[in-house]
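Sharing a structure here in structure tokens format.
A single protein chain has been omitted from the complex, and every remaining protein chain is retained in its original position.
After this line comes subunit A, so read on.
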Amino acid sequence: MKLPKPLARAAALLSSDARADRVVPPSGHTAWLTSFTAGAMTFLCVFALALSLASGRLASRWSDALARTATIRLSAPPEQMQAQTEAILALLATTPGVESARALTDEENRALLAPWFGADLPVEELPLPRLIEVTEADPGYDGEGLRQRLAAEAPGAVLDDHTRWRRPLAEAAGRLRLLGWLSIVLIGTAMAAMVTLAANASLAANAQVVRVLRLVGADDHYIARAFVRRFTLRAFAGAGAGALAGLIGIMILPRTDAAGGFLTGLGFSGAGWLLPFLLPPLAGAVAFFATRHAALSKLREFR
């Protein structure tokens, strides 16, 4: 199968040619600098990725919660409870922006309280408020107007639109996710810049080598290949180590159920654990294009 020209050139630039590799002397500090930079950047990238994914999950969860219900909590004397409940349901049925409403059954009340008081709680005998679940339509209802109507119909009814406080949190989680992705892009860009600098330094340090190679008839792609391959492989190896270290770091974070809270939920789930393994090839690709561009630009200084 014949590769398209750009792919064929990229393959040629990466192809193994021991003799071509040998024409460039093994460079000291640029070698470990490139690997270290790629490793450090990838390590950070794993955390940025975990942050983005965790924020995404959180934003989705909170958004889902937002899209659900509000609750009306009705406190009334036992003999008036049923009548006021029916009045509220009738009121809700005629309220614009309310899709549906229903009173929670005793069983549902018991299930809600079970985590705190146990499953055997005699809810029928306790003066518990009646809970009415309200599902909003799109667009939603006028909260203030509904409160006023409830006050007139059932003075003991309280509209608890508890989901509304989650909206700014969901937005914040969305922004956090965006920042995570932005961080990944910035980290990639910074790595490209570092690799470009290292490649330029290496080319400048090997000016004599480049001059000799041009003199004996080496074309730019031949000369660039030795540099591109070297930097790509270094970045790939460094990024591999960085990704591994990042994954270990994520794995040793406290578990959510053990410590609770949002930050301890930082990590990957399911197939998300595979994503960090994409970072080394991605780092290699960034190094490939950065070095190739740097090398071909620098080589134009030599006739």
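Simple rule for what comes next: contacts are C-beta pairs under 8 Å (C-beta built on N, C-alpha and C of every residue); 3 or more make two chains touch, one makes a residue touch a chain; residues count from 1.
Simple rule for what comes next: contacts and distances are computed from a predicted model.
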- Task: Using the UniProt record as the reference, specify the protein name of the hidden chain from among "D-galactarate dehydratase", "Serine/threonine-protein kinase RsbW", "Gluconate 2-dehydrogenase" or "Cell division ATP-binding protein FtsE".
- Result: "Cell division ATP-binding protein FtsE"
- Item | Which residue of A:Val23, A:Leu203 or A:Ala295 touches the chain not shown here | A:Val23
- Message: Which candidate, A:Ala111, A:Ala137, A:Ala151 or A:Val212, sits in contact with the chain we can't see?
- Response: A:Val212
- Task: Name every residue on subunit A in touch with the hidden partner chain.
- Result: 19-20, 22-23, 25-26, 208-209, 211-222, 299-300, 303
